Every structure is written in C-alpha cells, then in structure tokens.
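Handing you a structure now.
Apart from one protein chain that is not included, each protein chain of the complex appears where it belongs.
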Amino acid sequence: MSYSRFILSLAQVLLILGLAPAVSWFIKKMKAASQNRVGPTLLQVYADLGKLFRKGMVISERASWIFHGMPYVLFSVTLVAASMVPVFFEGSLLGFMGDLIVFVYLLALGKFFLALAALDTGTSFGGMGSSREMTLSSLAEPALLLALFALAYHAKTLSLEGLAAHFNRQAPFRILFFTLPALGALLIVAIAESGRIPVDNPATHLELTMIHEAMILEYSGPYLALIEWSHEIKQLIFLSLLANVFFPWGLSNAESVAGLLFSPAVYLLKIFSLAFVIGWIEILSAKLRLFRVPDLLGVAYVLAVLSLLGQLMMGRWM
Amino acid sequence: MKSLFVLQIILYILGGVAGLSFERNKTRTSVLTYLLAAAGGGVGVLYSLVALRGQNLLVLNLPGFALFGNLRLEVDPLAAFFIFVISFLSIATSIFAIGYSREFKGKSAGFLGFLYNFFILTMILVVAVRNAFYFLIFWELMSLVSYFLVVFEHEKPEARRAGILYLVMTHVGTAFISIAFLALFANSGSFSFDDFVKSAPSLSSVWKNTIFICALIGFGTKAGMIPLHIWLPEAHPQAPSHVSALMSGVMIKTAIYALLRFLFNFLGSIPSWWGSLILVLGIASTLLGILYALMEHDLKRLLAFSSIENIGIILLGIGAAMFFASSRHFPFASFALIASLYHVLNHAVFKGLLFLGAGSVLSATHTRDMESLGGLIKNMPWTAACFLVGSVAISALPPLNGFVSEWMTFIALLSGFQCEGLGIRFFSPILASLLGLAGALAAMCFVKAFGVTFLGAPRSSHSEHAQEVSPSMKIGMMILALSCFFFAAAAPFIVSRLGKLSAALIGSEVPSSYFGRGSFLLEPSGLGQFSPWFAWGVFAAVLMSLLVLGRLWLKERAIQIGPTWDCGVPNLSPRMQYSATGYSKPLRRIFSFLYQPTRRVEVEDEGHELLRTAQRFESKIRPLFEEVFYRPVAKLVFWISEKAKQIQTGHIQLYLSYIFVTLIVLLLLVRLT
Amino acid sequence: MTLVHLLSIPLVSGFLAVISPTKKLVRLFFVLGALILAGCSWYFVFRTNAHKPVFMFSENLMMDALAAIFVLLITTVGLLSSLYAAGYLFKDGDLAIPVIKLRRYVFFFHLFLFTMLLAVLSNNLGIMWIAIEGTTLASAFLVNVDDKKSSIEAAWKYLILCTVGIALALFGIILVYYSAIAGALGEQENLLHWSLLLKKAKALDPQVMKLAFIFVLVGYGTKAGLAPFHSWLPDAHSQAPSPVSALLSGVLLSCSVFGIVRFHILTRIATGSGFSNGLLVFFGILSVAVACPFILVQADYKRLLAYSSVEHMGLAAAGIGFGGPLGIYGALLHIVNHAFTKSLLFFCSGHLLHQFQTKEIKGVRGLLKTNPFLGGIFFLGILAISGLPPFSIFVSEFSILSGGFAAKRFMACAVLLFLLVLIFAGFLRHASNMTLGTREQEPRSEKSLLMDSVLGLGIVLVFVMGFYIPAPLQSLLESASRIVQGVVS
Partner (left out) sequence: MEQEWILSIIHLTSMAFLVTSFALLVSPQLFSCIRFYAIHSFLLAVITLSTAFYNHVYHLIISAVLTLVLKTIVIPQIFFRMIRQLGMRKEVETYINIPLSLLFSTLLVFISFYGVGNMKALDLLLSKESVSIAVSTLFLGMFMMTTRKKALTQVLGLLLIENGVFLMGVTTTFGMPLLVEIGIFFDVLVGAIIMGVFVFKIRGAFEGIDVDKLTMLKG
C-alpha cells in the first residue's frame, strides 16, 4: 500500500469520526424544522460530546468490569469497522484485513458487549433494552447479509473495497436496476441498526418504547460520550456504505489529484442526501410496535432475495 | 509413535483401574485417575500432531475373532485429527475434574473416574479402529459407558429417564449403522475398512443410497442432528459436567468422523442430492437448535441445544463439500471440508469450556436454573472471564476461533456463486444468510446465558454466597479459554494442515496456496479473504490504546459509586431484573408458530385484583418433534403390544389350536408346492 | 471312559440321592454328581477329539462335534444350576423344604440331565425321540416342586402341549424311516441311524422328507419354544424354581433345537432346496416378533426372561436357516452364549425372588442401592441378554445377522434388527426401573456365598466369551458348523 493511499485512508477514518455527529445533527435539525422549532446549531452537538467527556460519572454499585469495559470495546470495534469502509476513494485503511462478513461481525461484537453491559447493572430497563436490541438485530442480520451477498454476487467479491470499485466501473443506472431492491433492504437495515424511527426512537426516554436508550440508561459522562459517538459513527458507516455501493459515482481511485479534490465534496453530498431521506422517513412515519418490526425486517429480507433473483434470472452481465 | 499410541491406551486403562482399585471416595484416588487421564490426553496430542502429517501412519494389528478378521487399529490423518481433538479436550476436562469430582464425595467418585477413563478410551478406539465389527463393539461400548455416566446420579428420576431415552435412541442408530456396515460386508465379503474402500466402485447405486441413508440416520442420531436430536438435550445435562463437556465436545463428533469415512471412503463417487440433503438437514439443525437453546433457562440444557446448532454448522460444511465434490469443484469442496473440520475442533474447545464453566457454576451454587443465579461475576471472576471468552467464541464473534471457522463456512457456502446451475447459485447465499441469522441468535442466546448468570444482582442466596472454584478447575478452564485465542491465531497453520487432510479425503490434490497466503485465509476463487492475525492484532491495539487513554483521562474525573437508578421506586430488588424467560420473550412471541407457547398466570389477591399478594407466571413451549413424532410412535408401539398380548389368554385349548392350525397350514403348503 | 459312563453318572448320583437318608448327603450327591459329570464330560470331549464322531452300542449312540457342544452345555449349565440350587433349595430355617421333596427334586434333576444327554448323544432318531419325551416327563415334576395352584397349572400345560408336540415329531420320524425303507438304504435295524441317513441322504424321497420335516419342526419346535408353539414356555419357566428355569431355558430348549437341526441337515440334502431353511427363518423371526410385545409390556420378571428365551431360540433358528458359515457358526455360538447368560439371569431372579418375595417387576426397586453386587450383575446380565457388547451375545447375534446378509436375506435381517431394538428398549426400561433409583422397602437378604459365587462366575463367563472364545471350543464350533452345513468330512 503506497504512502499516499495510507494517508488518504487515514484521512477517511478521521473524516468519519468528525462527520458522524454532524449527520445526526442534520437529522435532528430536519425534525426540528418539521416541527417549527429551531433545532440545535451544528456546534451544539460537538459541544455536547465535549461536555460529556469532561463530566464525572455516577456508576451503579452492581456494575462489574463488563460495565467499565464496554464503552472501550464498542468504540474500538466501531473504529475498526469504520476503517474498513471506503469513503471518498476506492481504498480504505483496513479493507484488506477482511471482507464484509468480518465487517458485519465486528459490529455484532460491539452489540454483544453493549447488550451485556445493559444487563450488568441489573435494572429491568437494561434487560428489556438488551433483549429487544438483540432480538431485532438478530432478525436484521440475515437481511443485511443477504443484501450484501446479492451485491457480492454481482461483483464477484466480498471485500467492501472491491464492491465499491466494481460498482464504480459499471455504467450508472444499469446496475441500479438490479440493486435497487438491495438498496431498499439495506436502507431498512440501516435504520434498524442506527436505532431510528420507525424501529426505535432515539429521542424518547419513555421506557416502553425505548430500546437503545434503555440499554445505556446507567451510563454517564465520558462513557456515555463514547457510546453515543460510536453510535453516530456506526450510523454514518452504514450511510457511507450505501452511498459508495449504490451511488459510487465520483468515487476516485486515488490516482488523479483532481478526483481527490472533487470526490470528498461528492461524498458529503451523497451522505447528506441519504441523511435527508432517513430524516424524511423519520418525520413522516410513526414508531412501529415492537412486534411489527419483524415484519418490516422481513420485507427487507424479501427485497434482498428479490435483488438476488433478479440477477440470477437476467444473467449477471445485463 | 506406535509406542505412544499404545502408551495412551495403557494410561487410560491404568486410570480406570486406579479409579476402582484404591479406596473409593478418597480425593487421592480421583486425583490419580484424572492425572492419568490427563497424561493420556497429553500423549495423544503428541503423536496425533505427528500423525496428522500423514507420513508413516501407525498400525496396530491384534488377533481377533476368526470370522471377523483382525482387530486392526490405524491412525491415518483423519483419525489423527479426531484423536487430537479428543485428547486435547480431555486434558482440560481431566484437570478440571480433579477439583470437580469433590462434588461426588461419597457417591463413589472412584467409579466415576473409572467410567471417565474408559469413556475417553472408547472414543479413541472408535476413531482408530479399522474393522466394522470392532467398530460396532467400540461404538456400542462408548454409548454404554456414556449411558452409565448419564445415569451416574441415578437417584434422580429425570436422569434415569434421560438415560433410557439416550441409550434407546443410540441403539436405534446403531441398528441403522449395522445395516450400513452389513450391506458393505455383503458387497465386499469382508469386515475390514480397507476392503470396503477397495470394493467401493462395485456398489450398485441402489445399495449406495440405502447405505447412505442408513449411515446418515445412524450417525445423525449420535450427532444429534435434527430431527434425531431429542436425546441430546436430555442426556448431556444429566452427566457430571466434565463428562458433559466431553459428550458435547467430542463424543458427538465421533459420529461426524464416521460419517466422513462413509461418505468419502466407503461409497465411492457421490450423487449430488446427498449434498443437498445434508445441507437441508444442516441448516435445520442450526436454526432449530439455537432457537430451542434460546428458550432454555437451564444452563446445561441451553448448552446442549447449542451443540445441536453447531453440529448443524459442521453438517453445512460437509454438505457443501459433498455438493462441490459431486460437481467436481474440488478446491471448493476441500475448502468446505476444512471449514467443517475446523469447526469440529473449535466447537470442541469452546463448548468444552462452556460446559466446564457451567460445571463450576453448578458446583458453586448447586443449581443449573438461571432464574436463581446472577451476579456471580463478583464472587467468581475467573469462571466469569472464562465463560465470557467461551460465549464470545461460540457466538462466532471476532477475534476468537469460533468466528474463523464460521467465516470459512460462510465462504464455503458462498462459493456456490461459482457453480453452474441456478439452484446452488440461488440457495448458497440464502443458506449463508440463514447461517448469519443463526449466528446472531447464538449471540443473543449467550448474551442471555452470560448476562443472566453472571451479571446483575444475585437472584438467590445460592448465587449470593457462591465461592470461586478450586485452582484445578480454574486451570482446566483457562487452558481452553486461552486456546480459544490460540486456535484463532493459528488459523493459517491449521488450515494448511487440514488442507492436506481434506484433499486426501476428497481425493484430489489442491495446493494449499489456494487457501492461504501468509497470514491470510483465502477463498479459492478469491471471493473473500480474512486475516485473523490482523483482525485481532488491530482490534487489540486499538482497544489497548483506548483503555490507556481512558484510564489517563478518567484519572482526574470524579467517579462516584451509587445505587442503580430505580426510577423512583424505592429498594430495587433483584427480582425486578429481567429473568431468563423474560429475556427471550420477544422471540417466543415472534416465533410462536414454532414454539406454540402456553402460559399460565395465577394471581392471589385480597378481594380486589388491585390488592395483589402473589402472582405466579409460568410459560412453557411445546417440544415439537417429541409431540408430533416420538411420543405418538411410542404410544403406538405400546398399544400394539398390549393388543398383541391377547394371544396368551391362558386357555390351553387355544394354545393347542395354534399348533394345530399351523400344522394344517404347513401341510397344505407342502401339498400345494 | 466311554459314552456309557458319561450317561451312567447322573443315573447313579440320582439313585444315590434317593436312597441317602440325610439332607446333607442328598445335597452332597446332588452337587458331587453334577461336578463329576461336568468334569468327565469336559475331559471326554476334549480328549477324544470330537472332530471324528465316536460311536457306541452298534452306532445307536454317537458323539460328533455338534453333539459334543451340547454335551458340554448340558453338563456345565447343569453343574452351575446344581451349585446354585444347593444354596437355593437347601436352605435351613423357616423356608426349609422337607427332605422328601428334596430327594424327589434331586432325583428328577439328575434324570433330567440324563435324558437330555441321551437326547443329544443318540444317533438313533427313535431313541432321540424317546429321550426328548423323557425330558418332558422328568422335568414336569421339577416344574412343580411346590404344589401351588399356579405351578400345577404350568406343569399341566407343559405336559400336554409338549406331549402333543412330541407325538407329531414321532410322526415325522416315521415318515423319515419310511422314506429310508422306500429308498432301500439297508437293513431295517439301523435305518434310523442319523449317520447312515446322512450318508444316503440323497436317496431319500424329497416329498416325504418335506412332510417329515414339517412334523418334526412343529413337534420339536413346540419343545424348543418357537412361536406359535411357545405358549407353555413362559408358564413353565416362571413357575419352576430358578435353578430349574435356568436349566429349562438354557439347555432344554437348545436340545430340541438340536433335534430340529439334525432333521434339517437331512432334509436340506434330500430335497436339495432351501425349503427347510425358509421355514426355519420364518419361524425364527416369528418367534422374535411374538416375544417382542411380551417383553415390552411385562409385569413379571421371570416371564420376561422366559419370553426372551423364545426370542433367542428364534434367533438361533433364524441363524440355522440363514445357513452359511457365518449364520450357522453364529447360531451355535448363540445357543452357547444364551445358555450361560440366561441361566445367569435366572439365578439372579432366584436372588430377587428370595429378597423381595415377589415376581412383580413393580415390587423390585432400587436394587443397586440395596444390594450393589446383585444389582450390578443383574443389570449387566440384562444388557448382555439384549445383545450389547462387550458381552458374548452381541458377537453371536452379529454373526447371525451377517450370515443373513451373506445369504441375501436382507428384509429378514432388517426386520430382525428392528425387533431387536424394540426388545432392547423393553429390557432397558425394566432393568432401569428395577435396579436404578432409590429403594422404598428394605429387602430381606441373607448372604449365601455359594450362590453369589455362582453369579460371579456366570457374569465373568458371559463377559469373557464376549471377546475371547477358547481355542478348543472354537475348533469344536467350527467343525460343528461344518457338519450342519452338510459338509461330510
């Protein structure tokens, strides 16, 4: 891996770290606008993070080292996963390390510890949250995988870089014809994974409706900051995955300097437009009942199957 | 080499005898037996590692019954691999058992040691023997000894019931296995495996299919393949924990071993539908196994069910291998086979670890019911840590060994992309995604298992006053916990070794460069790649640095310890935590078509429903296979027997008429022929 | 020493027992006679190499390898059960049996041994018939030692059914004799000599031989307890005192199977077809099938054992029917193994009956706790009888089955395997209920070293035969199976 590529991919990771709060700010802002409120300013979200980092903590006496360790594990996992996705050019820092299965399972590892930590303090909320979270995410897993596999089938590779590169080579809109269902599937999964309406409501603290919030109820201070941040990062990862796999245009291959100047802009554009879509969904739809969510995920799975079938029926190279 | 093999056998025999000979209930005796067993395991690991290379296989040729040929023991690479797995696990369990067998003071722990040693011995022999007749003998002995281990605490009625179910089921299996072997004998005219292999081409396809089906049923029963699994969750929990570790860890794998022998050695070329059938059974076992595991709140039963899941994963690998072999994609085939063999090893390690953990919990709290556990991580940090490692590994999460083999299974399934035929191209990703579902469910299952057992607040005085277990038990668990990391890191080496083995099985030489470059594992057609080293190198680096930073950062932050937030309700009691049953409630509801749960709520109140004094909630799921198939069959058999017993009425005239009628019928028969 | 001496030993000791005044003496002659008999038979069989037949009495008596095996069986099991009985029936105290009865018992016991020996040693089919009829008459009194209602009933059924059967067998023998005459094989006096008939078997008329075989099969089959002629068997075996039951099901049944085998050999050569094989296989499997439900659902443990005898005789018959070296060797070995295992189990049942005072399976619980020695042996014995390795019966069953596969009788073998599994399930259920678990009531138990040692000996025998067959016995079995295959050496 050449020197410049290394620098670039490092820059990508940093970009994601930096950008993550902004994206969720964007969505918050949209909602505020839709409710005729003036939402927080962009600076506010960073300020909140900083404040949390600087605060002290209150920790339950029941908490064990699992509770303490979880934020670190979660964040580092998210970080590693983040450094596997290509952002504004076809390479990524650790993309060579493994393929999309590794990527998915890294995120799963984070979730595993999150769910454990939720049980650690022995509240009924924690248990409820972790139970629901694990249930939904395990139902989301096959849809996520199958959608990715459908793409992989098209690209003949499982590596995220490879996917991005492959779709970047294809003529636009021809690919979309097959992959659109997969896009739908991944969108639904992304919403579920990043805990947004209609699956989960990030804003609520009403025990019956919350999932993700319930798990981290006991956290405060720097730990909370880490968790929130990695949550936002995860959301951004999914968005950029969507962006770079389905709309790979303008993804530069790290040779042309012009492309390098041009592609981050395009990336931002894509990300925020996707964020707009998600925000829009969030504005329009109400939260689903817990036991309706599986149906939604089922839809996602069916979409994934459809995209696979489409490719099989019409042959790979149409 | 050969001497080591003999030495291992002798060590086990000595261990067994030691268990019986010296004073029964002294700790010294059990220490001696288990040390001998551990030594045997060590020896086994030594020579099996060498024999795995495949040069100079060791052969022992003992005289036997005249009609059935010699008792020939031979350690070829396949056998060596399984011997390695058995021996390796048995080291850890034996060391664990030294401390654990204190549980059985006064219940003739010596006898337990005797059975334990012979159990391991029979497994080794089953793997090593090369003659159908003696194979059956050792096979049945293995079942018999394990039966005695299952009913070791036979004052418990459920243990007795489980024992009967177990032995009868395995006996049914053995009947099918014997048919398979006898058919091979009828074809080859001899009982020796070599002749089976020689005469494999001359098998007619009808016989081939019959033998395949019989072998599948027979060994599937032992392996706990759905729908033949019903004995497994009953029997495994009943045995003493170090034995359950062996049963779940390796005993069911001997069935996998035998299945491989049949499929790749005895039956010659493979029709493609075999592979598909095994794939279907595999995915069924995987999903149903973990789904049933999720509903358990008995720790050891939960583990037993998850064994069914893992057998499913192994079968997925084998099925894929067979399919690819039948469509002559040999690189893929051997990759799939590597995956399944690798998973055999890994599952042995972490399932063994988990059972040992469960054993420690059992010995510390004397209950297996998760509903009365909790908060053990405070009093038993070591056990908790080891159990956590096991849980992460079995949930197939990076960077532990479980993930490596699961990743390979994924890839093996996805290689179906490369094959001709819409069917495989369509179903391979579907199967893979379902495997993903199973993985996620497993993660949930073990979050529940670990979380409810070790985290939160203790739910009973047992778990509140639990003590950390004795050093030997800790050591036993540590060995396995560490090897969970080791077998992940050693992946490239293991894969190259297994590559040779699987190539030999499939019968086509595939260069190991297909499967790995440097520290990377490769899919033969470059579909995907993964480097466990990097994965957990990077992960560990990031984590470590974060931890350091975090510590530094938190130094000057004020951290105060307070009670858990009780949302204003005073004195938050442990009973307000989520219970194991509650944890899996959403799934129980989502998959209600499978579970068909029934619930009973009893409320006691003082006149008005708001003035509740007590409330009892009970929720059961319907064991589908038992109720739909097994119980009706058993009922039918007994009904028929009852009816058939009518012939013995006690009237002598009737008896005479039996003779009479038979005679006349026979006379007419002769007349007419 | 000659066959005559062998035959005279039981007669003499029986006679001595009758005339001896005191209980001690009766017991002495009882055991001593069996001991000497066993010793002599072993010595005799293994010294005169039984591979070429030994004749006596103008060829009326003959001992070839086949007969030799049965001689060993009779005398050995006889010894075991007499040893056991010496502890079992000659108790003192409240349960003591009056000496008159004991005398009668001992006399008939030895008479029984004599008749069985005569049956297997006689070359003359007529004499064999007489001897087998004699076994019925002798053992009828043994079945009914105590004049309880039930035992009288059992004895009556035993008498009637077996005598009818025997009469039919005689009919068969006459037919054979007739076809021998019709074939003009030689002067009349020794036309019933099996050895002669074997030489000239080709000349016998196939039609008549078929007819004869049917009659013999039904006749001796009744005695051998093949279904559907077995109905007397569970009654007699469950009512007889345990040592006698051991002798009945261990040896007597086998002797009648022996009779059938002799005729089977002739018939197969005469007809030159698998007619008799087919019948044997059919009735063998039928017996196993009939025994199965009674083993699955059974309330009385002695009847349980009795039915398993039906099953095992069926297996032996099927093995003979399958033919071929494996099948026949297996069948003969099976007869030997079954004799030892089953008698062991009947001895155990004697213990049980004495300790729990009931034949009900329900009545026996938690045996392993109350009496580990007995419980362990009983459990292992049950496992052995239901054909689990490392016990001897597994070997013979397996070789019978492989004989079946070698003879291309696949369906038959599949059915057999299926039934065997069911039977195993039944046995395991009963055994687990009886031995495992915790006890409710404290059973009475006074130790009798003699009886316990017999049990120990038995289980060791059963276990050792599971993986090692002594060379002389092995060669005996092989040459015997050669005889049955009709390879006239």
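Per-chain numbering from 1; labels A, B and C assigned in written order.
Note that in this section a residue touches a chain if its C-beta (ideal position, glycine included) is under 8 Å from a C-beta of that chain, and two chains touch if they have at least 3 such contacts.
What you see is a predicted model, and the numbers here were worked out from it, not measured in a lab.
Among the displayed chains, contact with the absent chain in the complete complex occurs for B, C. Within the set C:Ser179, C:Ser245 or C:Ser287, the residue that contacts the chain not displayed is C:Ser179.
Remark: the omitted chain is touched by one listed residue; of C:Thr76, C:Thr271 or C:Gln298 this is C:Gln298.
Of C:Ser41, C:Ser81 or C:Asn144, it is C:Asn144 that touches the chain left out of the display. When the omitted chain is restored, the residue from B:Met1, B:Leu422, B:Ala540 or B:Ile664 that touches it is B:Ile664. Within the complete assembly, C:Gln207 is the residue of C:Thr2, C:Thr48 or C:Gln207 that touches the hidden chain.
Contacts to the hidden chain, counted on chain C, fall at residues 60, 124, 126-127, 129-130, 133-134, 137, 140, 144, 147-150, 152-157, 159-160, 163-164, 167-168, 170-171, 174-175, 177-179, 181-182, 188-192, 205, 207-208, 211, 234-235, 238-239, 294, 298-300, 303.
The chain not shown here touches chain B at positions 645, 648-654, 656-657, 659-660, 663-664, 667-668, 670-671.
Everything below uses one rule, namely that only the chains that are shown with their structure count from here on.
The touch graph of these protein chains is an open line. A centroid comparison over C-alpha atoms places C as the chain most distant from chain A. Remark: chain A and chain B have CA centroids separated by 36 Å (rounded to whole angstrom). One finds 45 Å separating the Cα centroids of chain B and chain C.
Mean C-alpha position of chain A lies 79 Å from that of chain C.
Those residues of chain C that touch chain B in the shared complex are 156-157, 160-161, 164-165, 168, 207, 210-211, 214-215, 217-218, 222, 228-229, 231-232, 234, 279, 290, 292-294, 296-297, 325-326, 329, 368-369, 383, 388-390, 394-395, 398-399, 401-402, 405-406, 408, 410, 413-414, 417-418, 420-422, 424-425, 428-429, 432-433, 436-438, 469, 474, 478.
For chain B in complex with chain A, the touching residues are 374-375, 377-378, 384, 388, 392, 395-398, 403, 407, 410-411, 414, 417, 422, 425-426, 429-430, 432-434, 436-437, 439-441, 443-444, 447-448, 450-452, 455-457, 523, 526-531, 534-535, 538-539, 542-543, 546-547, 550, 553-554, 557-567, 572, 574, 576-578, 582-587, 589-590. Across the complex, chain C is touched by residues 65-68, 133, 136-137, 140-141, 144, 151, 154-155, 157, 160, 163-164, 167-168, 171-172, 175, 178-179, 182-183, 185-186, 191, 637-638, 640-642, 644-645, 647-648, 652, 654-656, 658-659, 662-663, 666-667, 670 of chain B.
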